[in-house]
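The other protein chains are all here in position, but one chain of the complex has been omitted.
By written order: A and B. Residues from 1 in each chain.
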Amino acid sequence: MAATGRKVSLMAWYVARRVMQLIPVFLGATLLIYSLVFLLPGDPIQALGGERGLPPAVADQLRAHYNLDKPFIIQYLLYLKGLLSFDLGVSFSGREVSEIIASAFPTTFQLAIMALVIEAVFGVGVGLIAGMRKGGIFDATFLVVSLIVIAVPIFVIGFVVQFVFGVKLGWFPPTVGSDVTFYTLLAPAIVLGSVSFAYVLRLTRTTVAENLSADYVRTATAKGLARPRVVRVHVLRNSLIPVVTFLGVDLGALMGGAVVTEGIFNVPGIGNALYTAIKAQDSPSVVSIVTVLVIVFLIANLLVDLLYAVLDPRIRYA
Amino acid sequence: MSETNDTNTTPQADAPREDQQPLLAVRDLEVSFTTAAGEVKAVKGIDLTVYPGQTVAIVGESGSGKSTSAHAVINLLPGTGKVTGGTITFDGKDITKGSTKDYVALRGRRIGLVPQDPMSNLNPVWRIGYQIKEALTANGVSSTRAERQSLTSGIVADELLSDDDLYLSSEAKKKLLAELRTALGGRDGADDAVARADEQLAVGSSTRADARRVLDEAGLPDADARTAAVVKGGSMNDRVAGLLSEAGLQDAERRARQYPHEFSGGMRQRALIAIGLAARPQLLIADEPTSALDVTVQRTILDHLGELTKELGTAVLFITHDLGLAAERAEHLVVMYQGKVVESGPARQILESPKHAYTKRLVASAPSLASRRIQSARAAGVDTEETRALHHGNERADDVIVAENLTKVFRLRGSRPGSHTDFTAVDDVSFRLPRGTTLALVGESGSGKSTAANMVLNLLEPTKGKIIFDGVDLTALNKKELFKFRRRVQPIFQNPYGSLDPMFSIFRSIEEPLRVHKVGNKKSREKRVRELLDMVSLPQATMRRFPNELSGGQRQRIAIARALALEPEVIVCDEAVSALDVLVQAQILTLLNDLQAELGLSYLFITHDLAVVRQIADHVCVMQQGKIVEQASTDDVFENPQQEYTKELLAAIPGATLTLGAGSQSGS
């Protein structure tokens, strides 16, 4: 009983430490984003008025309404305050930013999760086999395939998939539009996860090949365990640790890639919303969207760290 | 002079025995690896026999092929290794022709392995108990009762499955102890009796018969019936705990739930032993099972292993680089060198009259044996070549280093942010190093000897106390003076593979001290480097090479050359020979001795190996857990140890039980 109690508190302290490390990063990142956007040229208020421009009084009023007349640091703090109460401001088009995000986020989230699952399952699976048969035909083939996938930009892959499988073969609808289902998101998910799949494959392959010659694997074999069990229990489990870490960091790459993929397949997600906002110089939207994405990324990393501690008992003492 | 390998009869001429079949018979075994340079033979045709219940030791240095041969037996060769010739016959069957399935059945169940490095041989992500359980389930071992072997004590086959062999489960033990406590009531000595019974009853290992006996002795009435009612066999977890306690681990039930990184080195090794013996194999291959451990722990574990295997009747194939250890633990020795067997036979005979040149060198160089010989010689009052080499003349009282009340406390970060624990690595240590002599700081891991050395080298600030070098207090020096001081004390470290910068050529490595301290010009420095290489008996052309091209012994010579570059007065040797093979070690020790005589150097020699101390040191400080336990001249410490711990260390030198006469060294 005492042993488990102590273990719980060790984990609790580990979690607490990680969360505390997160806070300065969060503050720094949001500040960075905010100041980057702050530097956007042009006067968005005037742009709202279109060709004719706005009468100064109205412009001033709007400016005050959007807090654009206050010094930078005040704006930032007001924004932070809003963030913590889930008030993400109002976009220049009038819609609540939180509403924009709320409607677009689930789609992108679903897309990202699908991509993550695809890349994880296939990446680890193929990587495992490649690692076990290192130097063989299977391994060499997939090494080349993974290199090509990484080398070709994601938008080209997107075009090709859309063209070949969407238009020519008709297996998937070429664009998604408002019809968001598991099936319609499949093609974009595959494209989105393709580059990461290649990285996961290579990482798994290297880790598995390394672990196969580990001392404890030899001891396991010497115990009289059959090969399948040795691989499953000793090699795979230990090889998952670096892969899990990578998947967490990869979420950031997925969110970047989503901008492109959603554009190609016309998915009504956050990537598209972001792109539209940037083009319109809609700073409230841009800041909020990017901030939300960064938060998601940081939380994902935190979860990955925790998962890491579950997978590798040595870490809990670090 | 070619010698034949006829039967070499000993004075008591008994006819050689023919009455038993060998358990393991290796004939003409060849093992090859595929490298970039083609196929390389690691084992070049060796013969090896192990009889049931026998302990056979294979002795050799690195590269001799001893480990490779042993691993070939169970087909566990690393990388590209494979058996390319010869036969391995186990229990009458040629297993080199076996399929993968055959090997899986063989491993664990009939041949067990205890591997070398306890840290890397346990999977860090699974609990210890889990890893032991695997060994049981994979080999179909019953957890409920002890398995009897037939043909012991005349038991007939029918009686093999006796209930007396049922294991004690965790609940059963608790119940029985409770019953004992109530039965004994408040009598005098009741608590002691219960505690004793608690200690003697091991869950998963004690059988019903054992429980009956223990409880009977403790005074439990009707022990027979009670144990029969309660002891019904154990679960897998019980058996796992039982195996751990058989291997000598305390508090086995709790420990089984822990992870490998929570165990100490000795504990991990015991877990590996438990795994190796879990399925009660007929043969146990022990690959340097204690090389990574402290010397006292080594002795305890090996003693225990010896008892266990004797009790179970397990044959042991013991791999080691230490000839003294091998002779102490095994009946039969096989000496390997560069993939071949150069000598083999009964342990005593080989030690007393080695015939092959290599074996003779080993016997002459092994520190454990050398130290025994020197002791015996001095006890007999005989002056041998070895004892003569020890006299370093200089009995001048001038102390070049005096350490006064040195203390070093480290602050370790606790698991809670803000909390920390203080760890005292060195506790009020004082010693003196007379000029021109060697002072050894001896201790096991955690004794603080390296920390003390680092303070002498001024790599660590002492928390308290001071170091006086040639009359000057080091702590009082400013930065510039400290820089000049460094020329007078130089280190040589343990790991030859880490002590030289792989990016620096040998020339640059040796020249660096001269450059940093701005000694001479380019030409004079080059001359000095050549001089230094001569001093350590390496060809001058070596300076163009890089560390990765040199062997361990060669690298240590370079390290010595580098240390000598600035003409220091004191050299701190931090386990400088511990990582080297026996013969190379002997060469380096000789070199160090010669240099000391030539240049009047003083050595501060840090080591865990008391046997090496006998060969090189004039004075000894024995350290334990940060404190100095005993301090005297080497002679005194060896002949007249005062403290318990010192006696333990001396007893732990491998070969302690061997008696070697003063004249038993067969030339050197």
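Assume a residue touches a chain if its C-beta (ideal position, glycine included) is under 8 Å from a C-beta of that chain, and two chains touch if they have at least 3 such contacts.
As a convention for this text, contacts and distances are computed from a predicted model.
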**Asked** Unshown chain, UniProt name, "Succinate dehydrogenase flavoprotein subunit", "1,2-phenylacetyl-CoA epoxidase subunit A", "ABC transporter permease" or "Cytochrome c oxidase subunit 1"?
**Response** "ABC transporter permease"
**Fill in**
Touch assignment to the omitted chain, from B:Gly498, B:Gly520 or B:Gly600, lands on B:Gly498
**Complete:** Of the candidates A:Val37, A:Ala104, A:Ala120 or A:Val267, the residue in contact with the absent chain is A:Val37
**Asked** Where the complex has a chain not shown, which of B:Pro52, B:Pro124 or B:Gly465 is the residue touching it?
**Response** B:Pro52
**Fill in**
In the whole complex, of B:Lys97, B:Lys522 or B:Arg544, the residue touching the missing chain would be B:Arg544
**Request:** Considering the whole complex rather than only what is displayed, give the residues of chain A touching the chain that is not shown.
**Result:** 21, 24-26, 28-29, 32-33, 36-37, 39-41, 143, 147-148, 150-156, 159, 162-163, 167, 210, 252-253, 255-257, 259-260, 263, 274-275, 278, 281, 286, 290, 293-294, 297-298
**Item:** For chain B, the residues touching the chain missing from this view
**Value:** 1-3, 5, 7-8, 10, 12, 14-18, 20, 22, 25, 47, 49, 51-54, 91, 149-152, 280, 282, 310, 312-315, 331-332, 337-338, 340-350, 354-359, 361, 457-459, 482-483, 486, 489-491, 493-495, 497-503, 505, 512-513, 516-517, 537-539, 541-542, 544-546, 548-551, 553-554, 559, 562, 584, 587
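As a working rule, only the chains that are shown with their structure count from here on.
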**Request:** Please report how many Å separate the Cα centroid of chain A from that of chain B, as a whole number.
**Result:** 50
**Message:** Considering only the defined contacts, which chain B positions touch chain A in the complex?
**Reply:** 74, 76, 78-79, 100, 104-109, 112-113, 115, 117, 120-126, 131, 134-135, 138-139, 254, 257, 259, 261, 272, 275-276, 278-279, 415-417
**Prompt:** Within the complex, which stretch of chain A touches chain B?
**Reply:** 3, 10, 13, 16-17, 20, 213-216, 218-227, 229, 233-234, 237-238, 241, 311-314, 317
